[in-house]
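A protein chain is absent from this complex, but the other protein chains hold their places.
All chains are identified by letter, namely A and B, in their written order; residue positions are counted from 1 within each chain.
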Amino acid sequence: MPPDPLFATDALTVRYGGVLANDRVTLTVDRGEIVGLIGPNGAGKTTLVDAVSGFAPATGAVTLAGRRLDGAGPHRRRAAGLARTWQAGELFTDLTVAQNLAVAIERPGWRTVVGDVFGRRRPDADGIQAALEMLGLGDAADRRPTELSLGQQKLVGVARALVGGTAMLLLDEPAAGLDTHESGQFGAELRRIAATGVGVLLIDHDMTLVLDVCDRVYVLDFGKVIASGPPAAIRDDPAVIAAYLGSAVAE
Amino acid sequence: MGEFLQFVFLGLSTGAVYAVLASSLVGVYAATGIVNFAQGSIALWAVWAVAALRADGTLVLPVGSVGLGSGPMDRVPAVAIGVASAVVWALLAHLLVFRPLRRAPVLGQVVASVGLMIFLQALVTLRFDTTSLQALPLLPAKVLTFAGAHVNVSDLVLAGAAVAVAALLWAYFRFTRPGIATRAGAEDERAARLMGLSPDRLAAVVWAITGGVCGLVAVLAAPTIGLDPTSYTFYVVPALAAALVGRLASIGLACAAGLLLGSFQTVILWLGTKSWWPGWAQAGLGDALPFVVVIVALFLLGGRIPSRGEVTETRLAAVTIPRLRPAPVALVLAAATAATLLTSGAWRFGVVTSAILTLLAMSLVLLTGYLGQISLATMAFAGTAGFALSKLTTSAHVPFPFSILISAMVATAVGVVVGIPALRIRGAQLAVVTLAAAIAVQSFVFSNPALTPFEGNLIRDPSLFGLSLAVRSGTDLTTARFALTVLVIVALLTLAVARLMAGATGRGFLAVRSNERAAAAAGINVAATKLLGFGLSAFLAGIGGCLIGYSRGQLSDASFTVLAGLTLLAMAYVGGITSVSGAIIAGLIGPLGVLYTFLTQTVEAGRYYQLIAAGGLLVTAVLNPLGLAGTTGHHARAWLSRRRRPPEAPPPGAAAPTGTEPAGTVPTSPEPSHAA
């Protein structure tokens, strides 16, 4: 029997009124593995991330490192090591880029109140700077998100998901807004992140990126998994070409 | 049963006013995103204008008046002119106050609309002969009998009118192109203009319609409800509660809730006359009801984390995270100590009051400025602690400083309870709920004869280790010992809060304020954080309330009115809701503080304080949407960034493809953005 995967969903189903946005989606991601999730617009990819991270009502199981997470609130799932980014960025516009990351490390509560008033606590500046450098955002640390371009804002979102104890990373179209060159760099960064043992689920429409960087790919259409396998097989799968790619991907 | 029904129907005329106000509030909110607290005051003006016209044909204007014919005017032209006056006020409000503020932080809009409400209210009292004018009958005086109850036809007509107004407004927003365009313009003004729509003009139409219908129904209901210089102004609170039942989005629910609420209140009045009705529930239950209704409705309807497609960002005042530098802190402390020691009597009392107000404003900076939760209940928190202090010191003989700590803990508990609705709603809507809560606490606790003795709540003077810290000693109105005690407490707490703001807690609060969904995804327990903020803020306000109590020696319901709470928030906003310096400014200009003392003692203009405060409030809110401290800071930062940034671009190839220029300042109000 193979060892348990790092992350798994089992028969995850999300229904919005008459819309079946996710239909018994079952997938796994191993430690250090980059898994792609592609599909046409409205296929239910974001819904899957929402359901897994606790933002959409779902049935079915979500497991991280053997621990069941379904039913827990979003912040609990994050604390357990499941981090996500957002398709629309969703950064804290009042905070600088570095502070955006700091928030994900030290979460407010009674302990921070006591620490702030009586102690001398400093955010983990090195960890934050390292995460920013990793994504090429070293210069942006003290800027506000609204001053950055769309692509950079997405990367800040990724950096924020990386700090504060992350075992599994769910990325919702992180490369939308990046140009061809930046997207290539981002792929290399993803590989470095995965090499540390973090599992990655990558949603993106940039086929060069997805097919280059992923170990396996799932294809979603109308909420259902219609294909899964290594990138080379996915690229030539007629069902995937019909529903999503349109024609064979040129290299 | 017949009697019960009779009271149900009797409440319909009040209910109709609530319903039309509530429908209009929803309409204005849909068209502009503004919660217009002044909706009732606009109607109030119309009512008095009609009364004056029907008395002797005088058209009363804000300045001067015009005689229209000799003798009383007929009902139809009088009503038409009265309604027209409401339309004009609504349009003026749009053009002069709300349109300039359309990109200001939500709090700025709330403060401005509260300012307008107080302004119009004051103007009515000044301009009309409120002692002799009456509301003459307008609707037929027929009475029907239904299931043993006598029902006034006028009540039914009013209820019917309310339903008709709601239906028309609903259809306008739902089916007509201008109506749909109005909603679009309110959501994203920029995108609407990019499509060739003119949001300002569209909003003006809604302001005019809602002003008109509110004026009309109030005028028609006045003969039944009675003429009174304030009533309609505060009808806006139950109306807001009714509007909130439909989350300021459903005109139908708002109308239905308004009608029901009117009936409920008369039924409760009727029940209060029964011998079996408990004594403690005799007063204030009708006022507390809206709050209860809203809370229940929100819990049945609301979701915790904003879901997909809900607007997740509201415009908020910009923040600069404070850095505590020893020199300025020492300077402020030295100045405050000097001001306490070098003054005496009324002046020292002014300084002490300003210090206490600074603490109250700090509680708002934390809760509203940092956590983004607009609270109009801060004075209620303070009052709760003050009243607890009275009971603790007179009945239980709890010594200082435990008395003050325990009282503040009581306020904390109330704060957490009032914070519960904040788990489900945000922005201007939350302001309404906290206002309802403040009114509930005021009328149900402070003004309830069963809980508050007629002679007021006495408070024993504090003492520590046998040393009296009493505020008065002999002829000394404000002892230096008491003043210094206040100063030490305020300084310690302010420093503690400033450290919170600069630390992890402050950053966490700001994260929640700027995007709850992202905050939850970053691992923050949003619900617990909000309750923590309400608790901390109520604790600070509670300490402030105790200090007010000690400085007065006794408390009555007049000490912590809802209006005082509104004034405090307004002052905190005008000072600068996101900074310590803003809180200090608020303390200095707040009621009975240093500015007030200056006006009474030096220029003897104390009776104009209210006027100066209200006028200054409106003007400042319109001109400085960031608050005084914010505007100054913003200019300073913009200037700095222009100096720091070289005017020329770096030579080609000198920099990486991603931007490397030093930071410019942030735009003052981030455009609302939406999640996909």
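Operating definition for what follows: contacts are C-beta pairs under 8 Å (C-beta built on N, C-alpha and C of every residue); 3 or more make two chains touch, one makes a residue touch a chain.
By definition in this document, contacts and distances are computed from a predicted model.
One chain of the complex is hidden; its UniProt record names it "ATP-binding cassette domain-containing protein", one of "Fe-S cluster assembly ATPase SufC", "ATP-binding cassette domain-containing protein", "2-oxoglutarate ferredoxin oxidoreductase subunit alpha" or "Sulfide dehydrogenase (Flavocytochrome c) flavoprotein subunit". Between the chain not shown and the residues B:A184, B:V292 or B:L495, the one that touches is B:A184. Among A:G32, A:G60, A:G138 or A:G177, only A:G177 touches the chain left out of the display.
Shown as candidates are A:A11, A:V114, A:L150 or A:A188; the residue that touches the absent chain is A:L150. Listed for subunit B, the residues touching the missing chain in the whole complex are 177, 180-181, 183-184, 187-188, 190-198, 308-311, 638, 641-642, 645, 649-650, 652-655, 657-659, 664-665, 667, 673-676.
Within the entire complex, the positions of subunit A that touch the omitted partner chain are 16, 38-43, 45-47, 87-88, 147-152, 173, 176-183, 205, 207, 243-247, 249.
Note that in this section only the chains that are shown with their structure count from here on.
Centre to centre, using the average C-alpha position, subunit A and subunit B are separated by 41 Å.
Across the interface of their complex, subunit B is touched by residues 46, 50, 53-56, 73-75, 78-79, 83-84, 86-95, 99-100, 102-104, 106-110, 112-113, 115-117, 121, 123, 136-137, 139-140, 142-144, 146-149, 152, 160, 164, 181-182 of subunit A. Put simply, subunit B touches subunit A in their complex at residues 305, 307-308, 312-313, 316, 318-319, 321, 496, 499-500, 502-515, 517-526, 528-529, 532, 536, 656-660, 663-664, 666-667, 670, 673-676.
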